[in-house]
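All protein chains of the complex are present and in place, except for one that has been dropped.
The first chain written gets the first letter, and so on, giving A and B; residue counts start at 1 in each chain.
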Amino acid sequence: MAGLEIISDQGYRIDGRRSSELRKVCARMGVFTQADGSAYIEQGNTKALATVYGPHEVRKGRGKIQHDRAVVNCQFSMATFSTGERKSRPKGDRRSQEMSMHLRQTFEAVIVTELFPRSQIDIYVQILQADGGNYCACVNAATLAVIDAGIPMKDYVCACTAGFIQDSPLLDISYVEESAGAPFLTVAMMPKSEQIVLLEMNSRLHADNMEKVLDLATQGCKDVFAVLDRHVRDHVSESHALMTAS
Amino acid sequence: MSSTLGVLSDAERLFIVHGVQDDLRSDGRACEDYRHVQVETDVVSNTSGSARLRLGNTDILVGVKAEMGEPDPGRPKEGKLEFFVDCSANASPEFEGRGGEELAIEVSNALQRIFNSRSTLDLTALCIIPEGQCWVLYVDVLVLECGGNLFDAVSLAVKAALFNTRIPTVVVTADDEGQQEIELSDDPYDVKRLDVDNVPLIVTLSKIGHRHVVDASWEEELCSLARLTVGVTQKGTIAGLNKEGSGSLDPESIYEMIESGKKVGMVLNSRLKEALEKEENSKREKIGFLG
């Protein structure tokens, strides 16, 4: 990526953000009527859709049944037109399988699965447009969808990325910054109890810088939480207003 | 396909059949009425053209990507259209994994069928260098929610997305050695558009009892034994015909069904065109899924 300045001399990034700024987050809960819960989120140009079905009987493979808790089943897929280069298939490749697995682990940690023994909860997420931070958008969308479905959760899960480019930590990495090849960290955390549920980094970063980047990422998660929390509260009072009006 | 959504009791079935007999359906429509259609184009910014369409509870997102490729040896002076349908697990848990594949193939075959005719879309306009390079339009359909009448909704969304498609202008120059070079225009507004006036829409007619209905909801689809999908253009030409479902139809009713399919299809075509042109001329901000 020669010639491309990730951070300008004035300290601005390519899309005009400062280093510790999130992209604009817009969300909506209850997009669909047939699913038990659904949500849509936009984080900058990354757009994700999540639907939740369940809890219901365990469908495929009775062997999966857990006698003391619910099974969480996740599927991650990307629309074939979501990326710059067209993808040949929406799911089933290694990257999406890994994403599905990460999502399952994340949500098994927060959903109160003990309340629904022998049943299954399905979480399906779909990336409609990809511009970096796909996993984060998926987690945030899925959190809203699970809340919309009324499935008990211990806390929200919010996810955010933070990178380390040109000796400074950057929050909420976009696709261009992602492809610059610098290390970046993906963090999913429960913002109220401040517990990290997922931490991933696929590159090399000096241990001294680790703390700075992680601090920034956790701060990012809390910022995302503030936005999501407002949406949820608005959604709840909105449906209440509709209910009393009728 | 709708069996994925649930089952109907005998009483519910009887209610629907009797209603159709009296030209009054359970949601208050008459037999030849469509549900409310909402369409918005240009919703995915990294495609050449896209559209999201909601017909009742059926939700479709279509993205068109124009990429350069080699033309078919049989048709060297034409571009290509490739259809891909993904029935996402979002629509129904049954579609998880490979569960949606069968339905997806059925839908993409139906699209292939109505786009088969040469008069549908001017594919020669997609040619860049004859026998060398051409534009390949990848039309990717994503089914987000399934609330009945999938085929019609998909064809509406595909037409809207093709209407929205913009292909960059290319200039072919030949250098001294006769080698041809393709140059892409840098200006994002220097684009070519497709003429979609002759693109047909699918109208599905479901036989319920002794009558047929258009735009069946999923409950109604469960009551119908046989369906006829008809491709209808704006001028009322029939492009593609297919009988589906386990029941049988007598020729007499097929004529009737084609006739009403034609009537409804022509109205649908002109309404869609109207809506798309209106949307294009208005300077409204994109709403997408946030509305």
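By definition in this document, a residue touches a chain if its C-beta (ideal position, glycine included) is under 8 Å from a C-beta of that chain, and two chains touch if they have at least 3 such contacts.
Throughout what follows, contacts and distances are computed from a predicted model.
Engineer: Just by its UniProt name, which of "NEDD8-activating enzyme E1 regulatory subunit", "BolA protein", "Large ribosomal subunit protein bL21m" or "Exosome complex component CSL4-like" is the chain not shown in this complex?
Structural biologist: Answer from the record: the omitted chain is "Exosome complex component CSL4-like".
Engineer: Return the single residue from B:138, B:163, B:218 or B:289 that touches the missing chain.
Structural biologist: Going through B:138, B:163, B:218 or B:289 one by one, B:289 is the residue touching the chain not shown.
Engineer: For the chain left out of this view, which of B:54, B:159 or B:211 touches it?
Structural biologist: Only one of B:54, B:159 or B:211 touches the chain omitted from view, namely B:54.
Engineer: Go through chain A and note every residue touching the omitted chain.
Structural biologist: These residues of chain A touch the chain that is not shown: 28, 30-31, 33, 36, 55-58, 62, 65, 112, 116-119, 147-156, 190-193, 229, 232-233, 235-237, 239-240, 242-244, 246.
Keep in mind that, in the parts below, only the chains that are shown with their structure count from here on.
Engineer: Taking each chain's centre as the mean of its CA atoms, how far is chain A from chain B in angstrom?
Structural biologist: Each chain reduced to its C-alpha mean, chain A and chain B end up 31 Å apart.
Engineer: Which of the residues in chain A end up touching chain B in this complex?
Structural biologist: 26-28, 31-35, 38, 40, 42, 45, 47, 49-51, 53, 56, 59, 73, 75, 77, 79-84, 86, 90, 122, 124, 126, 128-131
Engineer: Touching residues of chain B toward chain A in the complex: what are they?
Structural biologist: It comes out as residues 5, 44-47, 50, 57, 59, 61, 63-65, 67, 84, 86, 88-93, 96-97, 138, 140, 142, 144-147, 288-291.
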